[in-house]
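Let's turn to chain A:
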Amino acid sequence: MSAPEDINVRQKPAVAATGGGRSTMLATKQLTKNFGGLTAVDSVDFSVAEGEIRCLIGPNGAGKSTLLELITGQLDPSDGDIYFDGEDLTGLDTHKRIDTGISVKFQSPHVYENLTVEENLRVPLQRTDRDVERVLAETLDRIALAEKAETGASELSHGEKQRLEIGMAVTLEPKLMLLDEPVAGMSVDETDDVADLIRSLHDDGMTFVVVEHDMEFVRRISEQVTVLNQGKIFRQGPIEEIEADEDVRRIYLGENA
Partner candidate 1 sequence: MSDRLDAGSGSLLGRLRDRLEGPNTIGGSAVFWVGFAVAVAALIAYPQTTDPYTVIQSSRYLALAFLALSLCFIWGYAGVLSFGQVAFFGVAAYAFGVIGINLSSATGVVAATVGAVVAGTLAAALLGYFMFYGGVRDTYVTIMTLVVALVLNTFMAQTAGSEWAVGEAQLGGFNGMTNIPSLTLGLGETGLVLEGNLFYYALLFTLLATYLGLRVLLNSSFGMTMVAVREDEARTATFGYNVPFVKLVVFTIGGALAAVGGVFYASWGNYIDPSVFGIAFAALPVVWVSVGGRESLLGAIGATLAIERMRTGLSSGIGPIGSEWALVIVGGLLLGVILYLPAGVVPTLDDLVDELRTRRTERSQSTTTTEESPE
Partner candidate 2 sequence: MTHESIPRRSVLASGATALGISVAGCSGGSGSGGGGGPTVGILEDRSGNFQLNGTSKWQATRLALEEINENGGLLGEEIEIVDPDPQSDNSRYQELTEQLILQDDVDALWAGYSSATREAIRPIINENEQLYFYTTQYEGGVCDNTIFPVGATARQQLGIVTPYLADEFGDDIYIIAADYNFGQLSGDWVNVLAQENGYNIVGEEYIPLDETDFSSVINRIQSEDPDFIMSMLVGANHENFYDQRATNDLENIPIGTSTAMAQGHEHIRYDPPALTNVYAGVSYMEELGDLRDGENFVDAFYERWPDANYLNQEAQNNYFSVYLWADAVEEAGTFDQQEVISVLEEGRDISAPSGDLTLDGATHHMEHEMRVARADENHEISFTNNERIGPSFLREEVEGGDGCDLREEDKTTQYVPSDVYDV
């Protein structure tokens, strides 16, 4: 599968990642989540500026997925607050948070296995004011699944499911997109496709938070990286700096090295 040709592939990020002159889009204040005796997310102040592609890395169990689930309301925080576009999301139901302009793709593919690709896309799309048939065709093209529109989602490959899921999240035209391991288990080609997809959406003005292990992939899409370890923000900064950081290497990169 190759990405449609109209997607503009660039090697360097278009925008500097830090807040600078841009307004803060997402901010957590002292966000904490306990599971039993374990503190999965520990007093995290995490903020993302509008227009960023922020990557979130860290060893297994660092609390990355938990942080995303706290932001979307899958989990309720034990303490702390979440702000999006200046609005306090804490305590809101998931669907209300989605309506403020957040979209999410979970770690393991969560498509509707018993529906076709097209039906999968219709589910989020039918809620919007958008022209369903037009957007459907566009999105199918964009995620390169036009030929499989009538195929049952259970028959898709892992990579196709990942793309479908991103496609579903995208149809809502979110301001902020949360992606949990969008290229896990993908071939190199597929990974490239997803990277291209993210870049093209970013060019359209979408902000991203991406949880990812694949540092190659992280380098391709992002400059600014946050490292979580044991539920806390361990480091935050440009990718080069993080990669050079001995402590980060020790806790995280060492694992993969």
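To be clear about the criterion, a contact is a pair of C-beta atoms (placed from the backbone, for glycine too) under 8 Å apart; a residue touches a chain by one contact, two chains touch by 3 or more; residues count from 1.
For anyone wondering why these and not others, all candidates are chains of the complex that A comes from, given by their letters.
These numbers were taken from a predicted model, which means no experiment stands behind them.
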Open item on the list: If you apply the contact cut-off given up top, which option from 1 or 2 ends up touching chain A in the complex?
Closed with: 1
Open item on the list: Help me check something: in the complex, which residues belonging to chain A touch candidate 1?
Closed with: 72, 74, 93-96, 98-99, 103-104, 106, 110-116, 119, 122-124, 126-127, 168, 172
